[in-house]
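A single protein chain has been omitted from the complex, and every remaining protein chain is retained in its original position.
Presenting subunit A:
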């Protein structure tokens, strides 16, 4: 299972990098969303999969899965949401101000040269 998950994670990363390298602003944002999914799955896979009950003491199980990756991911999910929200507004505003969503046209200001 872990090896299968590793390949899925690799696919998520590869597609997100491909999207981030594209010229369209929207695809870049979708790419970052995929990237955080990949990262979350990576963390939980690293902790070992299905090695016991859910980390709730009420289960009274002999063993529990590693709770630490879950805590990390919980934090990460919320933060990635915040980041995505900011990106979206930023993209929206950039499009409004500059009239384009093409990254090539949003190039760093030549006037500073």
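Note that a residue touches a chain if its C-beta (ideal position, glycine included) is under 8 Å from a C-beta of that chain, and two chains touch if they have at least 3 such contacts; residues count from 1.
The working rule: contacts and distances are computed from a predicted model.
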item: Protein name as given in UniProt for the chain not displayed, "ABC transporter ATP-binding protein", "Na(+) H(+) antiporter subunit A", "3-isopropylmalate dehydratase large subunit" or "Glutamate synthase"; value: "Na(+) H(+) antiporter subunit A"
item: On subunit A, residues whose C-beta touches the chain left out of the figure; value: 1-27, 30, 33-34, 37-38, 40-42, 44-58, 64-68, 70-71, 73-75, 77-79, 81-86, 88-93, 95-96, 101-104, 106-110, 113
